[in-house]
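The complex appears here minus one protein chain, its other protein chains still in place.
Should a chain be cited, it is by its letter among A and B, assigned in written order, with residues numbered from 1 in that chain.
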Amino acid sequence: MNKATKQISKLFAAMAMAGVASYSVAADTIKIGLAGPVTGAVAQYGEMQFVGAKMAIEQINKAGGVNGSMLEGVVYDDACDPKQAVAVANKIVNDEVKFVVGHLCSSSTQPASDIYEDEGILMISPASTSPDITSRGYELIFRTIGLDSLQGPTAGNYIADHVKPKNVAVLHDKQQYGEGIATAVKQTLESKGVKVSLFEGLNAGDKDFSAMISKLKQAGVDFVYYGGYHPELGLLLRQSSEKGLKVGFMGPEGVGNKEISAIAGPASEGMLVTLPKSFDQDPKNQALVAAFKAKNEDPTGPFVFPAYAAVQVIAEGIQKAGDTDTAKVAAALRANTFDTPTGALSFDAKGDLKDFSFVVYQWHQDGTKTEAPLN
Amino acid sequence: MSSAITKNLKIAFFSALLVLAVAYPVLGLKLTIVGIKLEVQGASSAALWAIAAGAIAMFFWQLFRSQLGTAWSHAPKLPRMPSQASDFLTQPSTQRWFILALVLVALSWPFFGSRGAVDIATLILIYVMLGLGLNIVIGLAGLLDLGYVGFYAVGAYSYALLSYYYGLGFWVCLPIAGLMAAFFGFILGFPVLRLRGDYLAIVTLGFGEIIRILLRNMTWLTGGPNGISNIDKPTLFGLSFERRAAEGMQTFHEFFGTAYQSINKVIFLYLIALLLVLITLFVINRLLRMPLGRAWEALREDEIACRALGMNPTVIKLSAFTLGATFAGFAGSFFAARQGLVTPESFTFIESATILAIVVLGGLGSQLGVILAAVVMILLPELMREFSEYRMLMFGALMVLMMIWRPQGLMPMQRPHLELKP
């Protein structure tokens, strides 16, 4: 790219940013790349991540920035497409951005993280839960969310110990996230001697699950675990109740979204969900929740607070390291504990959170949730 | 009032209403989730004014269309390309020089392009290769193939699987991937090639989807939706471009005693892509002059005449289909190497549509056209990245406008031809 086009693209970037929030573009800024889907089918989850990260940047800047420099968020759209994620990663290298909060989809995060690690860029993903991402011995790759392999056992144990069903169906949406969790749940259930009579994928984006429901009826299932996101489970709940299939349902944090009650209505009453502790319900986060609401933004999405925490951890890591050198910051991240709205975070050698616990919630038809009873 | 004005008024009124009906419900009203209930909210007043202004503009434009039309004809015309120049540009010999010039530019690109630019160029080269391959099938043999991405997937997974299970390197797998894709092309092409036109289109689309769904569902072999990750990058005669070499390997920078530079890896990948494109160009150019290439084009122009001349259409079609698939296989295995990760979601229908758009935009059958169109189609969304959310909207609109503005393609190719004058 020559100088002229670079100038133009900077201009556009500035224009784009101006619409989002008023950043003080001082000479001395630390750029943070916010990478995730702005377009494409999962743009709504990308939005959660951007909302959280931008809020953190704004608040940190208001409080005086990091070591005297201001943070600047730059949004990069990968459309949740691995090919575009590589292009975005290379663009981030080009733009000399040293810190990245993203990406969202594990399949984008993985190829992008290869490049970040190689180029000395520190990346924190607030949303990618695939265990593979941090299992490769990388130094600069972190995440502020729990792993699939953590959530599965929590759900499986709860089903086996408290629901005690006779015959379980484990369904998933044939995507990295959903199938990963569903497999973990199935293994936990089987190890505890619970019968899993059906383990099957369905097509994300489908609207009609009547064939699947008939199959569940025939298999005589009395409990269904679904690994995936809320639109499909919402439809599954809705159509099950319409077709008279009365069984218990459970899902991971991807279904723990108010909209599932909008889709399923009364059928969502009593559904079980494993969620990270719901940060927006935490009394100590009320000021932050109010700040989101003041900007007319939704703080309830599962990735809003982890994204906020990711930015905060980067900022404090830079402060602790006293430098923006990413290797030093990474060392600081591993050495310290950070008090964030998602709790006190500390990272293990792989870059995963040391303890991140999931809680089983019971869902209600008005979109609220309470902790599930342990009987 | 004369009837012409009444008629114009009617048309104008109708057009203005049409604008309102199209724009207002979608742009002027917004479904919003309040709590768990759905509510309809009005858009900003600016949006409403814009819609009203659009309707009024449409009204007056239709009302005074004939007057404006005459006024327009007096206005200075946009400079048009003189017919001689366009004739010159579409001559095969000129295009050959153009391609040569482009190759020279491509060769020198890594020396002045930045890292991101070289990376994008690599992506463009992948699409050039895919476009050239599909060009054989659609542009030359006239077979509408909407499932081309399936063969691309076969190539990518061939390398990924061989590397994952048997640890084979890129250079060994490249020809195998091409052969695998060719094999699939042959097997799938055999039963369906007697279908015509749009039937062939939907069947190939179906095959593309079947391949993707099977890759996604056969978790035991392909890793399912996770795909296969950590695929090795290509090496240069056994020299790796990684920072730390795997066991028993040497890295490029150690061998030459230079400091590690990560950009070398990007440039090396780019050069491999360029090499593959050059080979593709060369092979296709040779084929075009062989009887087989001539037969493809003859078949596209008139199948019945070909049959009457004793040519076997099935064999000719099958050869085009198989060869096209082979190049997709090469491109696929390179894609896997560049990406380091293959997942089924990289091979959706929209990918086929993009490749098809490259071929049509370039001008069916024209190799220079395919190259230019690949540059446009890949660069455009990248340049529009700054508009983030408006990016795909503009991309779609540009696809429509391009087809209206230049339906013959950016750079169509003239065939040597004779015209008989009465």
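Everything that follows uses one rule, which is that a residue touches a chain if its C-beta (ideal position, glycine included) is under 8 Å from a C-beta of that chain, and two chains touch if they have at least 3 such contacts.
The rule we apply is simple: contacts and distances are computed from a predicted model.
The chain absent from the displayed complex carries the UniProt protein name "Branched-chain amino acid transporter permease subunit LivH", chosen from "glycine dehydrogenase (aminomethyl-transferring)", "NADH-quinone oxidoreductase subunit M", "Branched-chain amino acid transporter permease subunit LivH" or "Sulfurtransferase TusE". Touching the missing chain, out of A:174, A:350 or A:369, is residue A:174. Of the listed positions B:4, B:31 or B:259, the one in contact with the omitted chain in the full complex is B:31.
When the whole complex is considered, the residue among A:234, A:302 or A:317 that touches the unshown chain is A:234. From the options B:11, B:43 or B:221, the residue with contact to the chain not on display is B:43. For the chain left out of this panel, the touching residue among B:203, B:295, B:342 or B:413 is B:203. In the full complex, chain B makes contact with the omitted chain through residues 18, 21-22, 25-27, 29-31, 33, 38-40, 43, 138, 144, 191-192, 194-199, 201-203, 205-207, 209-210, 213-214, 216-217, 304, 349, 353, 356-357, 360-361, 364, 389-390, 392-393, 395-400, 402-404, 407.
In the full complex, chain A contacts the hidden chain through residues 39, 41-44, 47, 174, 200-203, 205-212, 214-215, 217-218, 230-231, 234-235, 238, 242-245, 259, 262-263, 265.
The rule we apply is simple: only the chains that are shown with their structure count from here on.
The mean-CA centres of chain A and chain B are about 33 angstrom from one another, to the nearest whole unit. Chain B meets chain A in the complex at residues 33, 35-38, 113-117, 119-120, 123, 216-217, 219, 224-227, 229-230, 243, 262, 265-266, 335, 338-341, 343, 345-346, 382-383, 385-389, 391-392. For chain A in complex with chain B, the touching residues are 1, 5, 9, 12-13, 16, 38-39, 75-77, 81-83, 86-87, 90-91, 93-95, 106-107, 110-111, 114, 118-119, 130, 132, 136, 174-176, 179-180, 201, 258-259, 261-262, 366-367.
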